[in-house]
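Sharing a structure, written as structure tokens. Questions coming.
Entry: chain A
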Amino acid sequence: MNQLLQRELTSTLRTRGSVTNPLGFLLLSLLLFALVDPGAQGGQGSYLSGIFWVLILLTNLLSLDAMFRRDFDSGALEQMLISAHMPFVAVLMRIFVHWLSSGLLMTLFVPLFGLLLGLESETFLPIMLVMLVGTPALSLLGSIGAALTVGFSRGGTILALLILPLFLPVLIFGSACISAAVSGLSFAAPLTWLGLFSSSSLLLAPWATWAALKISVEMQ
Partner candidate 1 sequence: MSGSFAASLKQLWHKLGSPRWFYQITHNWVRGFGVMAAVMLVVGCVWGLAFAPPDYQQGNSFRIMYVHVPAAMVAQSLYLGMGVAGFIGLVWRMKLADVAIAATLPLGITLTALALFSGSVWGRPTWGSWWEWDGRTVSTLVMLFLYLGIYALREAIAEADLRARAAALVSLVGTVNIPVIKYSVEWWNTLHQPASFTLTEKPAMPAEMWLPLLVMVLGFYCFAGHNVLSRMRLEILRREANTRWVAELFAAKPVSASITKES
Partner candidate 2 sequence: MYFSTIGELIAMDGHGSFVWLAYGTTVLVLLVNLVATRLATRKQESALRWRQEVAALQQQQANNTTEQNDS
């Protein structure tokens, strides 16, 4: 399993752009919002939290398309499907590495985003916690869509259409958490639901992704 993890990590790091581009997108769009509407900074908690999560979703969407594409084109995906003797683990490793370079990375940049948007520093840690709990679900559920559409030439729009409904609970619970945190209230309840949602995705999504990969590979 360690070998698998190492292999996945090195291949992801080799394409630096796939890691930095989505992050740059998130940063830029947040900046745009802050510029256009100074009222979006700090104070109006719920307005900000909604936007924040929507942008996180969209950023994730951008990076998902590349999740399987290179290996699909090179034939390595087919190899993985044939040779893996624990399919759940193989898929999970890929999703984990994707999350490291998307959800986790965004979480680590929260203090920077928070400063740009004029949030109070006490809210940084709660926001990071919420993202830590919520972003795995995005990578997990997104991988299903990515696996299904990897064979399409212009798969991007169908990918969005298929996945955004799945992302909705993360958006709802996530922004509820953040708006509570920003206003200084307890966000334990939505966080629990978010955690529940992420854990269920962890158990169920890899199987669906596996099934989807098998279908896509036959489309070549």
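Throughout what follows, contacts are C-beta pairs under 8 Å (C-beta built on N, C-alpha and C of every residue); 3 or more make two chains touch, one makes a residue touch a chain; residues count from 1.
Inclusion criterion for the candidates: all candidates are chains of the complex that A comes from, given by their letters.
Worth saying up front: this structure is predicted, and the values here are computed from it rather than measured.
Evaluated over the candidates 1 or 2, chain A touches in this complex the candidate numbered 1. Chain A contributes residues 144, 148, 152, 158, 161-162, 164-166, 168-169, 172-173, 176, 193, 197, 204, 208, 211-212, 215, 218-219 to its touches with candidate 1 in the complex.
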